[in-house]
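What follows is a structure written as structure tokens; I'll ask about it next.
A single protein chain has been omitted from the complex, and every remaining protein chain is retained in its original position.
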Amino acid sequence: MVSWWYIGRRLAQTAVVLVGITLVVFWVIRLSGDPVLLMLPADASQQDIQRLRELLGFDQPVHIQLWRFMERVATGDFGTSLRFQEPALALVLDRLPSTVLLAFTALSVAGVIGLPLGVLSAVRRNSVWDHAAMAVALLGQSMPIFWTGIMLITIFAVALDLFPSSGSGTIRHLVLPTAALGFLSTGRVTRLVRGRMIEVLGEDYVRTARAKGLTESCVLYRHALRNCLLPVITILGLELGSTLGGAAVTETVFAWPGVGRLIVSAIFARDYPLVQAAVLVVAVMFVVVNLVVDLLYAVIDPRVRFGSSRP
Amino acid sequence: MNNASLAILRVVLLLAALPIVSVLWATPAGADGNTLTVAFSTDIVTLDPHQNTDLNTMQVLEQIYEHLVALGRDGKFHPVLAESWEIADERTWKLKLRRGVRFHNGEDFTADAVKFTLDRLADTKEPMRSGPSFRQNIAETVILDPHTVLIRTKAPYPDLPALLYLSGAIIPPKYFQAVGKEQFAREPNGTGPYRFASWKRDVQVTLQANERYWGGKPDFGAFVYRPIPEAAARVAALVKGEIDLAADVPAERVKELEFGRNTRVVSYPGQQIYIGLDTLKVEPLRDRRVRQALNHAVDVEAIVRDVLGGQAVRLNGPMFPTMIGYDPALKPYAYEPERAKQLLTQAGYPQGFNVTLDVPVGYQGAMKLKDVGETVVSYLKKVGVSVKLNLIEPAAATERYQAKQFQMYFYGWGADYVSGRILEILLYSKTRGYYYQSPEADTMIAAYQSAMNSRRREELGRTLQRFLHEDAPFIFLYRETTTLGLAKRLVWEPVVSDQRLHASEFRAQ
Partner (left out) sequence: MRVLLRQHRLGFLGIGILLAEASVALLAPTLAPHAPLDQDTVWRLKPPLTVAGAGRFMLGTDQLGRDVLSRILYGARISLLIGIAAVAIAAPLGVAVGLVASYYGRAVDDLMMRVADIQLAFPFILLAVTVVAVLGPSVGHLIIVLGISGWVPYARLSRSEVFTLKEREFIEAARSLGAGDVRIITRHLLPNVLTPVIVVGTFALANTIIVESSLSFRGLGVQPPDPTWGSMLSDSREYVTVAWWLWVFPGAAILTTVLAINVVGDWLRHVLDPRAVVAAEGSAPR
């Protein structure tokens, strides 16, 4: 059993990370520019600008702004979006389900296709299958995702008229964005699994098992696959983490109402409260995924529990 | 199978099941024959018309709320909620209001609503974002009787009808006071042909037809606004028939849509694009001859023809055709690179000079600025002016503009009904004076701004236009032609000088 001490420490560190990222974003976005000018029409006078600045508290020095912000965050108030004039946190949470849907679906696809494909490639190394699988896997990683998205729309939505061109709302709407994201992730997972399987298959204990006369499939499932787990879990965790973080480009191309797109447009509009709320929510998800992965690691690999963190 | 494999299998099945479960969160999209679906590049920002400065948001608000007047197809202002108006004296306008109009919740439209609206816009204690021009110009609104109001301006202000159309959406006082400003921004209530139904952010805004609209029930039972950021996806949606109208169609797709099976295009004048020059801080640009030289050095006709594919109209000066006093006979600068070099030499720059040009990208509706910028750079290079191009995003652009950091910069200005505003904002030293200060221009602009007599205003406008043409505070470029992609079943032609769509004008074949 993993020690409570370990869990406790990790949770405390997680809190530190969240505070850290809030501070960093707070500072960086204030560096990036002034939102007040963007919110007013061109005929606004200097007084109008100054007044709005005071109203929003941006005329205060940064450390005072930071203090006020922390005070409010302690009560769960992330401020009001400058552009939409609605509570920032609510705006972010409203978009969350769509992002989660897309991320999990893409991840499933990556796992369901990538795992078996990787194993197959490793087992039949250097065969036609292997090369074909690797070529496709690499293809997914060789194109910027906006490109993959536009190609998918042009071919499958317009030319072949199989799916809606953009938007959300039904399962059919989900297919193309998932394909775009999934293409990338699946490629990663496949290559990784293949690599790891090849290593594992060359290890001593596998040779021993073969020598003992066990059938190939037994060797495969009982021994080899288990050892594949750790890095695969890591990579799936990382993939989920980054996609939850906002598949912003995919969401933009497919008009998918997710958090990533929200973050990007908020950044371009210098909507400080919204960026802060969104980044924090995403960071929480990311950190939670990381934590789960770490704990899984500790459960699976006894070596890890006694070291300071996973290798 | 052993435990590890079972575990893996379970995980995989769980992963696969999640999306199916999550689909319960989805909202069904609904498109049927009786719905008018339009797609723009951004989602709307707010439903409070007085806090909005975003053009795309305006497209939705324009169906819900109405103004006292509106721009007609003849370029003049027509009665809407105001039945008639007259100029009582230099600073007073008297308006007679339409009877029998109700807001969507049943509240009556009376002079109270007009006073409440204008007071809110002119309020300095809680300034409205779209209010600056009201605060600057409106002195007070007086109710004479339930259907007559007087609007008094601080100084003679001939542009009042334009301002009322630009941002004076009439809001219901009783409703507003009952629900408060936050709720008002979520549940709008206007007099327009469509009622608000729902807004799912980044997905769509849905409006229902107002059965009791005073102008008659609109043809389409529902109006749906969808934000689709990527141009390729917007065009794809139109081609597939998922939407009826696609805004901001890239010039390259126009032909395809023109000859498409179910699509057509309509064009109308869009933004005016200039290159502003810093005539105060950048040495060479202080000299009028240099500025004229720059104008002679750029072949705007070629740019319009080749880079923009003909989707633009050349401008001869800072005023555009719908402005009062615009002189169509004024000739734009001829493309004469030799003359440009001569002027530069006369001004003391035979070898040219170095300068930077800032180009905002991601500008709402202004496509191709990057390409135009690169082309301008190559023209100026030919006369010895070496230009470094800077791509910046709109947020950075606004800031640098205000901080007077630009040397040369692209500027886009939407079709503005308020004639004097652009001149005031860009060139009048008392309000802006960032990049251009000219006492003669100031006098002329001030006179133009306060001329209540329209004939006099025309004359003043012409003189002003000619002066600014000579003084060349900008490199004059063109007015973009905005193209909308339409489904063939839509019967509609745009109002030439208005960028706002009125859904009640659309009919299905």
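Things to note:
Each chain gets a letter, A and B, in the order it is written, and its residues are counted from 1.
Everything that follows uses one rule, which is that a residue touches a chain if its C-beta (ideal position, glycine included) is under 8 Å from a C-beta of that chain, and two chains touch if they have at least 3 such contacts.
As the structure is a computational prediction, the values presented were derived from the model and not from experiment.
Interface note: of B:88, B:302 or B:491, the residue touching the hidden chain in the full complex is B:302. Touching the missing chain, out of A:13, A:60 or A:85, is residue A:13. Checked against the hidden chain, the listed residues A:3, A:127 or A:142 yield one contact partner: A:142. Summary of contacts with the chain left out: across B:209, B:347 or B:395, the touching residue is B:395. The hidden chain makes contact, of the residues A:29, A:157 or A:176, with A:29. Residues of subunit B that touch the chain left out of view are 230-232, 250-253, 256, 302-303, 306-307, 361-362, 370-371, 373-375, 377-378, 389-393, 395-396. Within the complete assembly, residues 9, 13, 16-17, 20-21, 24-25, 28-29, 31-33, 138-139, 141-147, 150, 154, 181, 184, 188, 192, 195-196, 199, 202, 231, 234-235, 238, 241-243, 245-250, 260, 263-264, 267-268, 275, 279, 282-283, 286-287, 290, 307-309, 311 of subunit A touch the chain that is not shown.
Following the convention adopted for this analysis, only the chains that are shown with their structure count from here on.
Centroid to centroid, with C-alpha atoms defining each point, subunit A and subunit B lie 37 Å apart. The part of subunit B that touches subunit A in the complex is made up of residues 1-2, 4-5, 8, 11-12, 15-16, 18-19, 22-23, 25-29, 42, 45-46, 48, 51, 53, 127, 129-130, 132-133, 135-136, 185, 200-203, 226-230, 232-234, 236-237, 239-240, 242, 362, 393-396, 398-399, 402, 421, 424-425, 431. Contact residues of subunit A toward subunit B in the complex are 32-35, 37-45, 48, 51-52, 83-85, 91, 94-95, 97-98, 100-101, 104-105, 107-108, 111-112, 115, 146, 149-150, 153-154, 157-158, 161, 164-171, 173-174, 178, 221-222, 225-226, 229, 252-255, 257-258, 261-262, 265, 268-270.
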